[in-house]
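See structure below.
Every protein chain except one is present and positioned as in the full complex.
Per-chain residue numbering starts at 1, and chain names A, B and C are given in the order in which the chains are listed.
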Amino acid sequence: MNALDVVLVAALVVSATMTVMTARLLRAVIGLAITSAILTMIMFRLAAPIAGVFELSVCAGLIPAIFISAIGLTRRLAAEELPARQQERLRRFWPLPVLLVLAIIVLTQWPLPIGLPDSQGPEPVTDLSTLLWNARPADLLAQVALLLGGAFAVVMLVKNVGREHE
Amino acid sequence: MRSLLILLPLAGLILLNLPGGLLAGLALPAVAALAIFEIVLAVYLPTAAFPALEQVQQLLHLSTPLDSLARVLLLSIGIVMLASLLVLHATVKAQRRRFNVANVLLISLMGMNGVVLVHDLFSLYVFLEVTSVASFVLIASSGEDTGLEGAFKYLVLSAVATVLMLSGVAMMFLFAGSTDFSAVAAALQNNSGQLLLKIAIGTFGCGLLIKGGLVPFHGWLPDAYQSAPAAISVLLAGVVTKVSGIYALFRLGISVVGLQTFSPVLLAVGALSMVVGALLALRQNSLKRLLAYSSVSQVGYIVLGLGCAGMGGPAGKLGLAAAIFHLFNHTIFKTLLFVNSAALEQRTGTSDMSVMGGLGSRMPITSTSSAIAALSIAGIPPLSGFWSKLLLIIALWQAGLYAYASLAVFVSVLTLAYMLTVQRRVFFGKCREDLLSAREASGGIVLVEAALALVIIGVGVLMPYVMNSFLLPLKGGF
Amino acid sequence: MSAIMMWAPILIPLAGGLLVLPMRGKSGLREIVALLATLANLVVAIANFNSVGTWTGQWVGHGLDIVLLNYQFSAFILAAAASFALLVCLFCFRFMREKTSANQFFAYMLISLAMVDGAVLADHLVTLLFFWEGLLITLMGMIAIGRPGAFKTAVKAFVIVGISDLCLMFGMAMAGLASGTLVMSKMHLPVTDAFNALAFVLMMIGAIAKAGSMPFHSWIPDAAVDAPLPFMAILPASLEKLAGIYLLSRISLDLFQLTPESWLSPLLMIIGAVTILLAVMMALIQKDYKKLLSYHAISQVGYMVLGIGTALPVGIIGGIFHMINHAMYKSCLFLTGGAVEKQAGTTDLAKLGGLARKMPITFACFFVAACSISGVPPFNGFFSKELLYDAALDRHFIFYIAALGGSFLTAASFLKLGHAAYFGKRSSEHDNVREAPITMLLPMLVIAAACIFFGVHNSWPLRNLIQPVLGARLEGHDFAGWPHSMRLVWLTVAVLAGAIMNHIAGATVYGSGINAVDHIHYAPLLKPIYEQAERRAFDPYEIMLDVAAFIARGAWSVDRAIDWVYNRLAVGAAMLGSTFLKLLHTGDYALYVAWALAGAAIVVWYMVS
Partner (left out) sequence: MRSQNLLLLVIVLAPVLGSLLLPLTGAVSARLRNALAILLVLAAVVGSALLVPDAMAGRTQTFRADFGLGINFALKADALAVFMALASSLISAIILIYSTGYIAHYANQNEYYLMVVLFLGAMMGLVYSANLILLYVFWEITAICSWRLIGFFREPMQVLRADKAFLVTVFGALAMLLGFVMLGSQQGSFDMPSAPISVALPAAILILLGILSKSATLPFHTWLPDAGVAPSPVTALLHAAVLVKIGVYVYARLFVVSYIPPEGFATLVMAVAATSALVSAGAALLEHDMKRIIAYSTISQIGFIFLGLAAGNELGLAGALIYILAHGFAKGGLFLCAGIIEHGTHTKDIRQMGGLLKTMPVTAIVFLFCAFSVMGVPPLGGFFGKYMVISAAINSGHLVLGLVFLLGAFLTVLYLLRLFNMVFLGESRGLAGPEGTPVMVGSVVVLAALALASGLAIYWPALLANQAASQMLGIAR
């Protein structure tokens, strides 16, 4: 474990905590995307490139797209409501970062005894672009479509909602 | 050639959105052309037309031969997409919205095609999500509150499904080291006693059951179907849930885990859906909601057939054939019924049956086609629905599942009951005063209605041909 | 015997009837056709009289063939029927002249004759039943063409006779099974076991109902009022009696072996005795010429049933002899009634009176026939009744007393009738009444003469017509001539004398013939019963309708209950389930998520376990 890993894990904890504790949905989504990106890097570091690719597709691309489209459906909070909401979230989730830190410490000291199968696994591919283009091109196309879908959701729904409010 | 099914929608999407809106006017025709292409491809699959395409195919990992099941689904997707487009054309007049919806339809098309074609659990999952996302957008596309609510419920339950499926994929990946169907299947075979794998199958399956809207995973479905705009509910009911839930379940069972491992679950869930859906459909005022519950019920039949397939033996094969056949039939008649509902919505402005009555004399084609679909769904011969139900019942009986067979038979009475309620309240009867001015729906809708009704009758009457050239090979095809 | 001759008694009247049916208007042609048809029928009947022959034709299959048999008994009945038909036809020549529906009357009458001939000739139960029930339609038709509203009576007659015919059908089927054949001349069933006894009873119901015995009688008095009068003379008075008693004799003698030891014999005798008494009681109080006669038509059947029920040779001979006698005097009486109706315009006894002077020949005929029916020696009724008394006494004195009591009341009622119609004070309305025309008188005269002939020279009918019917069962008896037991004759004479004295006393007290029996009518115990009877409280038809209505109400409630299961229960159950499930669907997405998770938990748990 070198310094880079420590930095990555710390960043992960920070961004995840921020994701949970912010009262603004859009920020939460951005936080989620960042968290996923960091996680992907950690996975590459752990020589699990495929898992990394999945994480990137799902959590950095797909889920935010879904969430953004979902947010498009919601009503925006009024400015005066926001601080109260923020207070409430902090009150509810303050133990979360503490627990997270504790868990990291515990798990690094005493790893869990799970008997996993001796997976032969695919030969490690370190080159991300090779992996994406050669191993999972279909997923990539789907990712593109998903992003576009999210975009259309925003275009259509936000506009619609906006128009109704006018 | 198949790879085009995924590539072309994407390409189309990009072309349509070229800056300047040069090709924006071609949105609907483009989707229609793709749908027709898909139908042609499903019926007549050309072999290695272009070497270049073959390479793309290999690149996309789509080289595994296309089985009959996939072809049935492709055919259904094409047909329903076309129907949905025609309805869209008839019901949505605003150019901008048409264009947007057409774009999302393209995404949906690509997603569904991907689901049908891929041979990788993770890819399957991703394309499921593509389809779902497109669906959320489409359901909410009217911008009305009910649409948002329906989309939201779908979204929430889809999230649950996502969690379940992803965890399932992860666990399987743990053992197989790959998510390719054959690799996972081999891993499952080698580690049959593994607790984790069983949980994985369970969770992945449940995710699909949510997508398919089976009881008790169906909570989102009535709201989504009811609140979606007419054209979208056609698409959703006709094919989206079938592809994303039921087809995936088929695929999982046939190509990956082996149906026998969870056939009791399928039988129980199928039977429960069948009964609960039918009972709920009995007392609905909204035609679309009624049809939604009817979908739950009919999907129950399909899943029941799938469960029967898990019993193995010739009966199992027959059950599978029956399930696939019913899947196709259900696609056709449910699409037709939703198109009918769109026609009614077009002319009466609502899908509330309590304000309709006696429209049969005003809308003869809608009325007739809806009667045909209703009878078919209730399994009345000689229409198509009868044959699939008959095969299903024969299969269940021969598999020794007597109780399920009897249940399947008698739920048909309930089915007929609610379908007759629709006929009575909407079409059959004296025309209400305030509806005397109602006219037949516009040309595109009528065309779809007539065509689909003919398909129902044709499949029913030409059953021998269908059976010999299509179903019997299907039975032996796995 | 050729097939043509065999079929002629059926086909000739049938063809005549069909020919007459479309002849509307008052051309007179229809009367001639009818007369010719009946004449031809009589000729055929006489020609066939002494020949024996059978004719068999394939029909429905399964042993359901047409079998005709002409032998002594049937030939006798055929000839009698043919004679009555001819005479009634002659009578109608003038009587029906002005009636527009006369074509229907003649047609129905001729077809009825054909049916009766067919039934009598039949030697196969189904053939018999075919003709027997075929009579139903013409019966209905003949009553229906009477006065307005007669159709209801026609329906009543149809129901009663139709239902009894169904019993006959059922009994026939049973008898056919028991004997293995449906050919009547091959059937000889003992009535010892319950199955055969039931068959006998059912067939007997068909026979005595046709004859008009109680409790199947109640349409006859109604028809007397509503139907055209010649109908009464031809059907209830003669043809139906002939057919009914013929069949009763056949089933008691041939088809079943009715013995005095069997419980069926007393059953028949009780039916007979009850019929005699009750019907004559009702006859006694009637104030209408035709209705009074109609009750006698019922009452007299009782004698015949009683006689055959004794299962003794003397009783059976007496019964059959009484049948033919009754047919004669009763049709004669009805014809006199017809003449009176035609000439005086009414048959209400209160309006009639003193007609003996105006219509002497009619009165003479009436006198002869009335004496016959009352059993006055030496008219024919006397001799047949004496035979019956003999038989009744042989079985049990109670039956004898019933029969004798019936005779007393019969005589009393005819004294009343004669007195009221032909004597007493003359109504001024009837000053212009003249004697009936010759075509009407001739039939009456012929029959009256025959009554005397059959009485005075009773050995001819008995030896030539009736005793051969019994054949070997006669055991060498000969019942011709003066009755054997003078004691019984004196008793009869005493009863008749009593009746005359009763009448004189009554007429003196009440001052008129019509009220001569009021002391019986209004006797303390009888008065309320009579009142009830007049209100049809005892009409078996009404009682049967009540029973049917009771059954119907039961059936109706079953039917409604079943319908309720469909309309309410099944729908309600489905709706209940539906409502319950609908309540579960609150629209709350959290709930739906919870369901999905719970479902997933169950599935996973199942997969694991």
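We adopt the following convention: a residue touches a chain if its C-beta (ideal position, glycine included) is under 8 Å from a C-beta of that chain, and two chains touch if they have at least 3 such contacts.
Only a predicted model underlies this, so the values are computations on that prediction, with no experimental measurement involved.
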Partners of the unshown chain among those that are drawn: B, C
Option from B:Ile36, B:Leu66, B:Ala268 or B:Met467 whose C-beta touches the chain left out: B:Met467
Residue among B:Leu66, B:Ala268 or B:Ile394 touching the omitted chain: B:Ile394
Touch criterion as defined above, residue of C:Phe49, C:Tyr71 or C:Phe195 at the omitted chain: C:Phe195
Residue in contact with the excluded chain [from B:Ala405, B:Ala438 or B:Ile456]: B:Ala405
Options C:Phe397, C:Trp556, C:Phe580 or C:Trp605, residue touching the unrepresented chain: C:Trp556
Chain C residues that touch the omitted chain in the full complex: 58-62, 64, 126, 129-131, 133-134, 136-137, 151-152, 155, 158-159, 162-163, 166-167, 169-170, 172-174, 176-177, 195, 198, 545, 548-549, 551-556, 558-559, 562-563, 565-567
For chain B, residues in touch with the removed chain: 318, 358, 360-361, 375, 378, 380-382, 386, 390-391, 393-394, 397-398, 405-406, 409-410, 412-413, 416-417, 420-421, 423-424, 428-430, 463-464, 467-468, 472
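The rule we apply is simple: only the chains that are shown with their structure count from here on.
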Whole-Å gap separating chain A and chain C, where each centre is the average of the chain's CA atoms: 106
Contacts with 2+ other chains: residues of chain B: 152
Chain B residues touching chain C - in the complex, by the definition given at the top: 152-153, 156-157, 160-161, 164, 195, 198-199, 201-203, 205-206, 209-210, 216-220, 222-223, 261-262, 264-265, 269, 276, 279-280, 282-283, 414, 417
Touching residues (chain side chain A, partner chain B) in the complex: 54, 57-58, 62, 65-66, 69-70, 73, 116-117, 119-122, 134, 136-139, 141-146, 148-150, 152-153, 155-157, 160-161, 163-164
Complex contact set, residues of chain B against chain A: 6-7, 9-10, 13, 59-62, 97, 100, 103-104, 107, 110-111, 114, 118, 120, 122-123, 126-127, 129-130, 133-134, 136-137, 140-141, 143, 148, 151-152, 155, 159, 166, 174-175, 177-178, 191
